[in-house]
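Following: one structure in structure tokens, then a few remarks.
A single protein chain has been omitted; all remaining protein chains appear in their positions.
The block that comes next holds subunit A.
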């Protein structure tokens, strides 16, 4: 493809990263006092905010209540100013619904829903700036928010995207790399057990290369886990200092 070279001969990407290198992650927990749990994450230029309410009583029809588990409700919304061109519909369109569903499926696998039967846990994610890897940023932010809310989870859920260019697997794609049109894989991992909560890819990729890409995504997710773990520990330390322990 003429023009933009996604991977140079020396092995550098467009933004100067190496193939398996993640973008800089900065995260904060407990940003809002109003919600039960909240978190803000920045992965490079992608900024996502997650807010958790719950567990609380089911809103709307009581019939939806599950007798043995909690209902997880996720909503994904991307701000009108998050992309280069103004987005007309921040939520309710197909892509947002699909993302919401994927987030719900991911978190139903991780949250110990059996501990809260007949109740509902709401996870709202808002993307403030989209520069590639929005699903990953949303999952990472939602994990921190759920932890901030004190809802028990099996493990952290860490997500990362991966792509494949010139025979090399790239981790944590930016918007430029996503728009280039190569295969992209989104992976949500439970790091301790190595179990995959969600795996999504819609592009053509030769099966010989799949393992390489999957490995790159898994490694990147574990790196994300290291960062998130540090953020959580720091937050707990700060909170206990404030409480005067």
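Some notes on this structure:
The rule is simple: contacts are C-beta pairs under 8 Å (C-beta built on N, C-alpha and C of every residue); 3 or more make two chains touch, one makes a residue touch a chain; residues count from 1.
To be clear about the criterion, contacts and distances are computed from a predicted model.
Not shown: a single chain whose UniProt protein name, out of "TAF9 factor", "Ribosomal RNA-processing protein 43", "Ubiquinone biosynthesis O-methyltransferase, mitochondrial" or "proteasome endopeptidase complex", is "Ribosomal RNA-processing protein 43". Only one of A:46, A:75, A:134 or A:221 touches the chain withheld from this view, namely A:75.
Per the touch definition above, the residue from A:6, A:19, A:128 or A:196 contacting the chain not shown is A:128. Although one chain is not drawn, its touching partners on subunit A can still be listed: residues 31-35, 49, 51, 53, 56, 75, 77, 79-81, 86, 90-92, 122, 124, 126, 128.
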